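Omission of a single protein chain aside, the complex is shown with its protein chains in their original locations.
Read from first to last, the chains carry the letters A and B; within each, the first residue is number 1.
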Amino acid sequence: MHHGEIVLLRGPNGAGKTTLLKVCAGLVPVTSGTVEVLGRDLTRHRAAVRRRVGMLGHATFLYEDLTVTENLDFWSRAAGATRDDGRAALVRLGVAERLWDLPVRALSTGQRRRVSFASMVCRRPELWLLDEPHAGLDADGRDVIDELMAEAASVGATVLFASHELDRAEGIAHRTVTISGGVIG
Amino acid sequence: MADYLAQIRLVLVKDLRLELRSRIALGQVLPFAVLVLFLFAFALDPDGDVLEVATPGLFWVTVLFSAVLILQRTFALEADDGVLDALRLSGLAPSAIFLGKVSALVVQLLVLEAVLAVGVAVLYDVTFSGIGLLVLVALSATVGIAASGAIYGALSARLKSRDTLLPVLLLPLLAPVLISATRGFEIGLRHEAGGGWSWIGLLSVFALAYLALGAVLFRPLLEDA
Partner (left out) sequence: MTNTTTPRGDAPSAPAPVGTGSTGTRVLGAVALVLVALTALYGLVISPPDRQLGETIRIIYMHVPTVSVAYIAFIITAVSSAMYLWKRTEFWDLLGASSAELGVLFFALTILEGALWGKTTWGTFWEWEPRLTTSAVLLLVYIGYLAVRAIPADARTRATRSAIIGLVAVVNIPIVHKAVDWWRGLHQGRTVMSTIDPEMGGSQLVAMYLALLAGLIVFVWLLIHRFRVAFLAERAADSGLEHAIEQRRVEGATS
């Protein structure tokens, strides 16, 4: 994949889309062959790669008992960003301010998704790995996601996302990769 | 360096905030610990000398059991919701995560021990003399418990069998801490001079060894374990 590219990953359930995303994030070890992400060999430099990668998965990656802002403050500062970056991301993702002081467990699925997205976005990763980013969001939310992906690509980040919503997905993706039975192509 | 300390502080504050919010140590484990004090009184005759003589040991056994519970709950929180993965992606140095966690655990355990001390003084009619020695023993023991507990807690965090595995792993490892802390408390309560220092020394060696080991091992631990 190249800088500024948006790539759609599609395939049937169980084909290995989630696994591929996790491997690129350096979350799952490479057992054979080589993988290079952002110019670094993943088998040896997993930790270095991770800092520049952002992932949105099925799990929320948020502390349920902490509030929205507490989560964002923590995750943004952990990545070296500022609290303001975190708050700005919340606004961008359309998370209403009245929700900010609520614990994450009090939010609906869609709202949690937006908060997870915000915590990824504020870190400004160079590689976006999104596992079904549109799932659980209303039409409004999906538009925001599409905008964000396009913006990211325009500043040189690379986006790899897996989706079952082929109509919408193929609209924004530059190209498509199909995976089936654990094999690409 | 300042960045590194800031990272530790970030994790520490986050963990303490989580504690305040979810009230694990205070809300669940503390009542359990006080309950254990009562159980010991029921099991051993409170009228004789047994309870008073056994107080140091009972105190530290209760602390150990409580520590296991706190560790289980703390790391369960981390393992759920993919937060552990998020921590790996976060850009925080693993050793900073470790030290932050250990610091938070030390705070939680010290609060627990303080309340237990009050409980013991009241229920077992024990007077605490030699406070200085007792505090030093408690501090060094607590850091050791927190450090080794954090290592094993993180290791068992993702396992389904974590609730039975963690005590099996941790309690034998903490045997020397139990021995040393109990002897230290005995000496402190009997107001003997001088004898407690070697125990404090041993506890400190344990604490430092596991702090160092944990800081080094936390990276492979987070990654692969």
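Simple rule for what comes next: contacts are C-beta pairs under 8 Å (C-beta built on N, C-alpha and C of every residue); 3 or more make two chains touch, one makes a residue touch a chain.
For clarity, every value in this text was computed on a predicted model and none was experimentally measured.
Colleague: Check the options B:E52, B:D80, B:D163 or B:E223 and report the residue that touches the missing chain.
Modeller: Selected residue, touching the omitted chain: B:E223.
Colleague: Out of B:I151, B:I200 or B:A215, which residue would touch the omitted chain in the full complex?
Modeller: Touching the chain that is not displayed is residue B:I151.
Colleague: Since one chain isn't shown, list which residues of subunit A touch it in the complete complex.
Modeller: 12, 15, 29, 31-32, 43, 180-183
Colleague: Kindly note down the residues of subunit B that lie in touch with the hidden chain.
Modeller: With respect to the unshown chain, the touching residues of subunit B are 148, 151-152, 155, 159, 161, 165, 168-169, 172-173, 175-176, 179-180, 183, 198-199, 202, 205-206, 209-210, 213, 217, 220-221, 223-225.
One rule holds for everything that comes next: only the chains that are shown with their structure count from here on.
Colleague: Taking the mean of the CA coordinates per chain, how far is subunit A from subunit B in Å?
Modeller: Those two chain centres are 37 Å apart.
Colleague: Touching subunit A in the complex: which residues of subunit B?
Modeller: Interface residues on subunit B, with respect to subunit A: 7, 10, 14, 17-18, 21-22, 77, 80-83, 85-92, 219, 223-224.
Colleague: Could you list, by residue number, the parts of subunit A that touch subunit B in their complex?
Modeller: Within the complex, subunit A contacts subunit B at residues 25-27, 29, 46-47, 50-51, 53-55, 57-66, 70, 74-75, 77-80, 103, 123.
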